[in-house]
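Excluded from the complex is one protein chain; the other protein chains are retained at their positions.
In this document, chain identifiers A and B correspond to the written order of the chains, with residue numbering beginning at 1 in each.
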Amino acid sequence: MTEAPTRARAVIIGAGIVGNSLVHHLALLGWKDLVLVDKGPLPNPGGSTGHASNFIFPIEYSKMMFELTKDSTEQYQELGVFTESGGIEVARAPERMIELKRRVTQAKAWGIPAEHLTPEGVHKLVPYLDPSVILGGGYFPTVGVVDSLRAGTLMREKAQAAGALTVLSGTEVLDITTAADETGHERVRSVVTSAGEIRADNVVICCGVWSPRVARMAGARLPLTPIVHQMISVGPIALFAGTTGEISYPIVRDVDYGMYERQHGGDMEVGSYAHRPILIWADDIPSNEAAVLSPTELPFTQDDFDPQLEQALELMPELLGDEKAGTRYAINGLISMTPDGHPLLGEVPEVKGLWSAAASWIKEGPGCGRVVAELMSGRVPTVDVHEASAARFYPAARTAANTRDRAAEAFNKMYGIVHPREQYESTRPMRVSPLHERTAALGATYFETARWERPQWYATNEPLLDKYAGRLMERPAEWESRWWSPIINAEHLALRDGAGLVDLSAFTILDVTGPGALAGLQNLAVAQLDVPAGRVVYTSFLNEEGGIVADLTVMRLSSQAFRVVTGAADGARDAQWISDHLAAGAVLTDVTSAWATIGLWGPRAAAVMDDVLDEAEKRTRSAFPFGSISSVEIGGSVVLASRISYVGEYGWELHVPADQAGHLWDRLWDAGQPHGLVPVGIGVYGTTARLEKGYRAFGAELTPDFTLVEAGMTRPRVKAQAFIGKRAYLAQREARRSMSTAVLATLTVDSLVSADGTPRYAMGGEPVLSAEGSRLVDSRGRPSYVTSAGSGPSTGSHLLMAYLPARVSPVGTKLLVEYMGEQYPVTVASHGAVFDPSGSRMRG
Amino acid sequence: MEILVCVKRVPTVGGAITLTADGQAVDTRMSGFTISPHEECAVEEAVRLVDRHGGSVTVVTLGPVEAEEQLRFCLSLGASKAVLLEACGAGEFGPIATASALASVAESGAFDLVLLGNEASDTGDYQVGIRLAHLLRQPVATGIKALSVAFDGVSGSVEAVSVEAAREYRGVSETFQLPLPAVVTVKEGINLPRYPSLPGRLRAKRASIERIPVQFAPEGLRMRTLRVPVAGQHTATVLGHGVDAVPDLVRVLGELGVLS
Partner (left out) sequence: MTVYCLVELDAGTVADASLRALTMARGLASARGADVAAVVFGEAASVPVAELAAYGVMNAYAVAVDGYAPQAWARAIAELPNLAGSLGEGASSWVKTDTGLAVLTHDHEGEAGPAVLAAGTDHGNEVLAHVGAIAGLPVAANCVAAAPAPGGGLELVRQRWAGLLLEDAVLDAPVALLTVATDAVAAVPADSPGPVTVHEVKPELSAGDLVVRAEEAPAAAGGASLATARVVVGGGRGVGSADGFAPLEELASLLGGVVGVSRVVTSEGWRPHAQQVGQTGTKITPDLYLACGISGAIQHIAGCAGARHIVAINTDPAAPMMARADYALIGDLHQVLPALIEALRAR
């Protein structure tokens, strides 16, 4: 019955926890003329917020998810709707006991209270749990429950009280109109609702499970699928009759059976992630009018839950086995899932002014609202959410089919023991290199990045294991040997001894051309891009606060043509960053699929190259200085040869039209045989060779949370031209001595031997501790943890990278790293390369 | 007491009912199935009677094999035996065929009492219980909201001899005395049905269900199509907010002629 305004600065669609949080944070940031629209009634419009079990476990392996959850918890606490209950993950299988060690160690890295419990210890906290069916537990005392509907109401009302917000409940969004802006981009124009059309500069999709449906109105694809999570509520529970408030006992996660048990007043809620993945199409979600309970509380399918009943009864026999306690409520609740389990935050790639704040659960909802409000305000977000960027997927990964396949596969891993290198199986192969047939014939084991199949190592290199026996740093513990092969280390040594051929065709290749290309890119890059044509420049992009947002190379092909080469995992996001900031006169074209890239490196790379280059060009090879690019003829193909290296050896990135990639590969292969050329996988390129050289990787060492100064990547001079983040960068440089709060270092593990005598290899994410075993936290509150880990076969050391507080960063400092509950001595080895620190091998 | 309860698998509807494209059925893709509220009360009443007086509850339904879901639900509430009259052939069984199929099960056991819901919530035929009673040549009472059993007190045996069944009709309480065996259809409100316990559900899951095929036969009343009634264009007149609007409300009540 409320009149819809005809204009708004932003229309926020969806009044669940995220939409309410978003309007609150936008209002705090000074936004006015906001309109919050929901087709359902308030305070519970019928989305996933309304049926959430509303508990929050702070422990996450992903730093981003941990930080979003932490911020959300603090917001709930400020709103007075958080009740601490504690939570326990119980182990039924021996493997889970090991996993709990990993969880508790991870908790230590993030500073979350956590401890191991014996079965009796669990029983003491949860007296209705049968200790004889468990092996132990991991206790997280800061787990709690929230009233998410109340939180949403409070936040919405704050925005209303600030005079910033009009709320339209019972109002359905019928369409989102767009129009091309002056740069040719589609831009949102209006939201057509059942209460009238609202012209808007910004439209935010906070529609949870409905998000793909709403995005499609604007011609955008959001890779999100509704999926069923079953939950029942059993009561009245006699034991709970005497308790006050919503919860008096810790929440139990029976992770081995994919279930949780959580007191809710007089009832016990039992939820499951163990049943078959039940996917729903967003278009099939019933309307508020037609829904039996609510649109996202679908009819319970008892058969799917039945297997869980016995397991729940086994764990809590008396409490749940009470004949007087009935299943008072049972739903197939709809929740949102994305292909990688992370939310979808930020502007969507297809339409300017169309934002996504979707696929966020209760535990991270308020944090997601804050972050998107910050992004919409042009601010650097409080939490680095590049892993949740709405622009992180290429179009193929945004399709419904691929989204659903991945969601179905990931669903049962929700409480599973998921190896950090574990690979998805569904929808593969999706994107393949033009060299795929050749690498497959070489027995490649493929790992997937951004839906690209990349050879991780090659079975045909197995004979190298004998050659390099004793130097392979083999991993006797099953956990670390999983998704790994000693062949990686053998390939590494073979590359350093002879030459390696690396299929790098998954690189994202972006051409920026036109009269405004130089100016546009100069404005993004820290490094000087006004170089002569024929040079390749390695550079970072910064945000306004000097945080690192991209790490890539730029080739100047001609005065008005630049080619940006970046990692497959970062390409879609980088493309959006460039596109967002390019001025008129420059055109961005994604030519990834047109080009294949082959890496040729090693001490014999030059010799291999000599054998394939035409005579005339061979003589000019010495004119290929490091950092140069050159168009050369190899076997009749025109190849763009770029003299850079990410492995620390002399050689080239060879860019060739995709249709001739096989031809080039074959020429190099044939020529390389006398020189000991071997195919080398990404296990070497991305980890072992990189770590020996101390090269930083985006997403691991290079993130918006750290500066170039802290990363040790400052250049001697700062270019005269303006670029985004320059002011902050100059200030960071200025303050480097007095203010430097963290220093990126490479650590060597001094002793790998665990208590049972088995060598163990940290894999990343582990807490770095002082020599006395206490957590290391820098003056800005950032903990020290392992950002990258891997073998350094040429150095003979297991290598770790970590940001350290300056006082413990000097080379030679002795520290500890905790892994799986045990502490291992480490030494700060370098702030740069531990292998060939002078870089002489690269210069050739 | 041996009690037979007849139930029917019907779509769970919440708000607006949506139909399949051909208008032949309720679209149940997102709504699921249940038994009618009256029938839940029938099962509850039966379970309470045998809890109190001994005996057992058998539950029967005529429907597709999927109706086993509803039988198991009834088993989880305390019924101990279940029979599925498996509907074969295309077509919606009418009340005559339904009563006839149910009668075959009722006759096959020595039931003291057959309970049904007053009407199925989907078809609303209001007649299966009565037709069943005629086929069984047993007395029947319908729409019952209170039920008690009288026992043969003379011999001291536990044989139930009659039931007293009551309901209200237009402000009048109607009580029926029915000699057993008898058929009674009940209405919501006779009791507050229980929720299934987890052990009950486990028992239900493990129970075996007898299946008897029943062939469809057409009847004189045949559905052509279903449709959702078209709501007339309607706008509420807003009288205002809170107590300030009370004078207007009084005026409207006067206009409507309800103030004497």
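The rule is short, and it goes like this: contacts are C-beta pairs under 8 Å (C-beta built on N, C-alpha and C of every residue); 3 or more make two chains touch, one makes a residue touch a chain.
Not measured: the values here are computed from a predicted model.
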Selected from B:I17, B:V161 or B:A207 as touching the chain missing from the view: B:I17
Contacting the left-out chain in the complete assembly, out of B:V149, B:A207 or B:L226: B:L226
Identified contact with the non-displayed chain, of B:R9, B:K81 or B:R167: B:R167
Interface with the unshown chain - residue positions in chain B: 13-17, 19, 26, 36-38, 94-96, 99, 119, 121-127, 130-131, 133-135, 137, 139-143, 145, 167-179, 187-189, 192, 219-229, 234, 236-243, 245-250, 252-253, 256-260
Missing-chain contacts mapped onto chain A: 1, 41-42, 169-170, 289
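Here is the rule we use: only the chains that are shown with their structure count from here on.
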Euclidean distance of C-alpha centroids - chain A vs chain B, Å: 53
Residues of chain B that touch chain A when the two form their complex: 12-18, 29-33, 69, 72-73, 194-202, 205, 238
Complex contact set, residues of chain A against chain B: 1, 234, 284-293, 298-303, 306, 309-310, 312-313, 320-328
